[in-house]
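Read the structure below first, then the notes.
The other protein chains are all here in position, but one chain of the complex has been omitted.
Order as written gives the chain letters A, B and C; numbering starts at 1 within each chain.
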Amino acid sequence: MLRVSESDFLSGSRVDLPKKPWGGRFKKATHELVERFTESVSFDKRLFVDDIEGSIAHVKMLSKQGIVSSEEEQAIIDGLRDIRAEMETGEFPFRTEYEDIHLNIEARLIEKIGEAGGRLHTARSRNDQIALDERLYLRRETREINSLIKSLAGAFLTQAEDNVGVMVPFYTHLQRAQPVLLSHYLLAYFEMLRRDRERYMDCMKRFNVLPLGVCAGAGTTFPIDRHYAAELLGFPTVTRNSIDTVSDRDFVIEFIATSAIHYMHLSRLAEELVLWSSKEFDFVDLGDEFTTGSSIMPQKRNPDVAELIRGKTARVYGSLTAVLTLMKGLPFSYNRDMQEDKEPLFDTVDTVKSSLEVLAEMIKTARFKPESMESALTGGFSTATDLADYLARKGMAFRKAHEVVGGVVSMAEERGRELHQLSIEELRSHSELFAQDVFECITVEGSISSRTSYGGTAKQSVLKQLEECSKELELW
Amino acid sequence: MLRVSESDFLSGSRVDLPKKPWGGRFKKATHELVERFTESVSFDKRLFVDDIEGSIAHVKMLSKQGIVSSEEEQAIIDGLRDIRAEMETGEFPFRTEYEDIHLNIEARLIEKIGEAGGRLHTARSRNDQIALDERLYLRRETREINSLIKSLAGAFLTQAEDNVGVMVPFYTHLQRAQPVLLSHYLLAYFEMLRRDRERYMDCMKRFNVLPLGVCAGAGTTFPIDRHYAAELLGFPTVTRNSIDTVSDRDFVIEFIATSAIHYMHLSRLAEELVLWSSKEFDFVDLGDEFTTGSSIMPQKRNPDVAELIRGKTARVYGSLTAVLTLMKGLPFSYNRDMQEDKEPLFDTVDTVKSSLEVLAEMIKTARFKPESMESALTGGFSTATDLADYLARKGMAFRKAHEVVGGVVSMAEERGRELHQLSIEELRSHSELFAQDVFECITVEGSISSRTSYGGTAKQSVLKQLEECSKELELW
Amino acid sequence: MLRVSESDFLSGSRVDLPKKPWGGRFKKATHELVERFTESVSFDKRLFVDDIEGSIAHVKMLSKQGIVSSEEEQAIIDGLRDIRAEMETGEFPFRTEYEDIHLNIEARLIEKIGEAGGRLHTARSRNDQIALDERLYLRRETREINSLIKSLAGAFLTQAEDNVGVMVPFYTHLQRAQPVLLSHYLLAYFEMLRRDRERYMDCMKRFNVLPLGVCAGAGTTFPIDRHYAAELLGFPTVTRNSIDTVSDRDFVIEFIATSAIHYMHLSRLAEELVLWSSKEFDFVDLGDEFTTGSSIMPQKRNPDVAELIRGKTARVYGSLTAVLTLMKGLPFSYNRDMQEDKEPLFDTVDTVKSSLEVLAEMIKTARFKPESMESALTGGFSTATDLADYLARKGMAFRKAHEVVGGVVSMAEERGRELHQLSIEELRSHSELFAQDVFECITVEGSISSRTSYGGTAKQSVLKQLEECSKELELW
Partner (left out) sequence: MLRVSESDFLSGSRVDLPKKPWGGRFKKATHELVERFTESVSFDKRLFVDDIEGSIAHVKMLSKQGIVSSEEEQAIIDGLRDIRAEMETGEFPFRTEYEDIHLNIEARLIEKIGEAGGRLHTARSRNDQIALDERLYLRRETREINSLIKSLAGAFLTQAEDNVGVMVPFYTHLQRAQPVLLSHYLLAYFEMLRRDRERYMDCMKRFNVLPLGVCAGAGTTFPIDRHYAAELLGFPTVTRNSIDTVSDRDFVIEFIATSAIHYMHLSRLAEELVLWSSKEFDFVDLGDEFTTGSSIMPQKRNPDVAELIRGKTARVYGSLTAVLTLMKGLPFSYNRDMQEDKEPLFDTVDTVKSSLEVLAEMIKTARFKPESMESALTGGFSTATDLADYLARKGMAFRKAHEVVGGVVSMAEERGRELHQLSIEELRSHSELFAQDVFECITVEGSISSRTSYGGTAKQSVLKQLEECSKELELW
């Protein structure tokens, strides 16, 4: 039987066998194609901070429980800190023959501190280790994302505060519907972001649970203290079933699903920025800093950032499809397929963060154009509903009033006029209920100021929303 | 200009114009192809209970606020109850020319009670009405789903209680990993279901908010009381921004995403049932009632239910892709595209419910086969980890111990023996640390009973899990 | 052991056992929940035409090979034709206890003609039978779809011919790019549809292969003639490997993928119709027949059909996700999961067909608005590229010319003028190469007529495209 000394094992040589930390029973080296195909260190190295943080907590627990000595504990912690420093300065020698971040760090630790390093993996498997790393990573990143959501929500709030008097039509079916305050419109994005933040928080409840200590999936024979490790790492609780723990990637999917809903919101915002930047709408100027040009058409100023955000929705949705596909029909417990959860996760985190960052700046500096917005309010009979409400208030059934106003609109359209340009006689030819006071309610201003229902667009209602949002934002 | 009397409007005739409740300004009838293409009543009629419940609350609120009289209120409520009865008995005359469930009910109401029926739609639009119907529907269905999850979790719990002594290998990479208790294995499904239930509850927090009263999207000029409507319908709160409210379908997506994760779990369970039913594993007998035959091969008994559940994952994932695709890049606020959210939603609800129902029965009646399970434990060196732990406890670094045991396994394999069949001399040729007591820890029973860590597979640990799960289930 | 007579088997009674055509070895009845959960006849009954056509060919082949007698052949064919008639008139008694369309027809056949009906399933399994039905169905439907694509392409061609003189900006980044002929613009859709049609034809090559005769998956012991069956059913060839044949659903996925690409095109068209119908663009009037109204806002006329088509993209994409998910990781050969391929397939066929049908009508009757289009050409410096090309033709490097014209645009913008409103002196302040002839090339008409490159927008080039498309369409 082949045996190798510790130093052989660390040599990384491709000739001597077995070189893999798991290679005791293997007689032939891993095929080179397999090595390349299966390695994950090229992307999971991003988890190094979390892996080391987790290992430090693990060894502290092992020491507290008497499974390693306190000298070993210290050596291991010192070694791990050294390694972290090497990684931060880019000096760490990553080796694909050690497959993943875990074995790279472990092998390096043994190189640095000798046999004691080999004790770190006591009462632990890569199965629970990776589950821990991913949860620590997600916790870090979710906090960052929530902080970026706060910035973007703040940018909307500021714009809403700065544009309180501005009026704009809101659209249904991309047809002008009714006049609203621009502030009201902008706060709709605030609401979306609020729900997004809540979803991220709920998701965190589920991944903020310590998996460490379930080992390969059956638990361990060592007298470990999982709750102590949880405490060290700031987890409120620990997972309850070891088989479930190593089988579970729900939290990755839930995080990406949460991000997909969030990004869907960003895509809607992006679409509106593209529309509003078009010459046809001309409701917003994003500025030179946030637009780019054409290689052939010298006049172009394109809202590329907004388009790219709309486009990047694709990759977030794609990642969600990927992780769901990945986990479909996998029997218990850990399967190597699960390694494929990382790239979609990382890409989602990066995409969400960079998009929020650039959007917050872009919203902050966007210049809305009240003149164009208001000129869009003059055409299109956007106060027709007010006319119907008027009749309904005068006693006509609303369904009937809607019908009557349909006729009024039709007449106005034929005669090339707006509603307020019709004479009282013309109106009364449709219903005797029309009186002179009707003209107050069909101005754009009148329409807006009368929508005082909770959540409606009247100034008083919007100011209330502003206040509520503002208070809330402080608590985020 | 064309004008029609109320009765014309109700005639449903295809000649007279305008026949649509919204048709006041239209001069030509909707094209027949368009009518067929755009109608939704063929599927949204399933919301009739919710639509009527919502309308009753709406009219009560209108009456309380003096917007309709109490006579009108009573007439409307009576009419709506009549309509509900017609629907329940299948007598309701659905008409696609009224497009959707809302207009079908409204038109019928006017037929029944005359002009008063035309007042119901005061201070309301289909935009907020459909948002209300969907939320009421989801609330009903989510409660049912949670109750079905409870049944399935209960079935696992019972099987776990009934099989406490049974041992089975758990697998990683579909290779036998370590011996565990079958109860422990089954409780892993309990954990999954617990997270699923939590996700449904979190989702409910977000849709359990009243949208009614935002009307088309800008609020209304009528002096409504949205909080009162919320109270009547049991919503803890109301939506805050009218534009957001009519634009929002987050809750549909979140519900389906939650269901996709849940169904992913069912697909994993299904995969295991298929594997375990194969002759090769032979770990479970699902019984004649839960298997079906072949039209050509007389000997077949196939686990069709499990396969179909695995297969139906496809439709839940497909529905999630659909609703995310649907909402991508939609500008504010309501767009007709959003009508397409219903079929994926309904299909998801139906799929999840019918699957849970059949699974709970199937798990209840499944007969596990301890003999096959235990015979799978004899081969495959499933206690090799215990051997390594043994050496580690004797002072060898775990990494080294793993290496050494790799060699032991390799020798045993070559010699065609299991670990416990090696002599102490053979073991000691690998390490002097092996002593006679090693044989205790490499029996299947010894391996299991020593994994006493929290969440591990030792009987005491599993009994604790059983107790916790059992207590928890009572609270669901 | 329980035995039943043929008549018992047909009784459909829930008490006597075994009632299933495959139930010989089963001792307990299928659980009622399982019956409901696994039945497919509620949706696969749509394949009845194909199932019967396939069965007739099968029995003809069996008779030619002497496996059934010609009397039996005749009885079976007569019985099947009767059954088809029953189905066409809605009199056929569908029974979910017979699971699927195949067993429903077979059981009914035996009811009608007695034992001879039991011979039809000789040398056949439902595994090859369903593969045949789906292929026959897809062949029928693909031909219909291609004919509908032809109609829509024809509608674009006619509009292109009718609008040869009309000019419109084309957009990149939703910013006005350059002037083009509307005909040119419309023909871009023709090209898309041409590729779609090609893809459907390529897909058909792969499903137009006879699967019948591979039976359960290993072939049969009967002396069948698969090539004769292929000839009867118009298949150019037969499948080559029986295991592959029953495992294969590629053609379902490829058909839906082809449809997804096609529908993506329809979504882009729909988006443009929505944009062009907005007041802001106002490039097209879809007419009252193709728009609908609002339940609350009397003035609305919404492009619902276009929105729904954009929205229905979701279900086609969802179906593609579904069938791909379905087949992922399924081991050979037939698995019950595969039953789930039908609903996404049928839904895709229905969606594509109804959308094409309504779109063709809508495009035919759409009224384009040259005035709005042309007024969109006056602003936005859409001939700036022509200015740069002018300088490049005079010898300046294009990259330099682009830079110079950027400066010109910037000056024009500041001074509030269009390019052709600048004086020759103003132009020459940017480059001495500008001369009086520059003004010819920066008119909208000049810009268009000079783009004579193949595929470009000059009238002569567009007329050539029109002619080519027109000739091609005749051959479709």
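FYI, a contact is a pair of C-beta atoms (placed from the backbone, for glycine too) under 8 Å apart; a residue touches a chain by one contact, two chains touch by 3 or more.
From a predicted model like this one, the values you see are computed outputs, not experimental measurements.
Considering the whole complex, the hidden chain is in touch with A, B, C. Looking at B:Ser382, B:Ser431 or B:Ser461, the residue that reaches the missing chain in the full complex is B:Ser382.
Considering the whole complex, the residue from C:Glu111, C:Glu272 or C:Glu374 that touches the absent chain is C:Glu272. The chain omitted from view is touched by exactly one of B:Ser295, B:Thr313 or B:Thr452, namely B:Ser295.
Where chain B meets the omitted chain, the residues involved are 171-178, 274-275, 277-281, 293-304, 307, 321, 324-325, 328-329, 376, 379-382, 384-385, 387-388, 402-403, 405-406, 408-409. Residues of chain A in touch with the missing chain: 20-31, 33-34, 36-38, 99, 102-103, 121, 124-127, 215-216, 287-290, 292-302, 304-305, 307-308, 310-315, 317-323, 325-326, 335-340, 343-344, 354-355, 357-358, 361.
Please note the rule applied: only the chains that are shown with their structure count from here on.
Distance between chain A and chain C, defined via averaged C-alpha coordinates, is recorded as 34 Å. Of all residues in chain C, those touching 2 or more other chains are 293-302, 304, 307, 321, 325, listed in ascending order.
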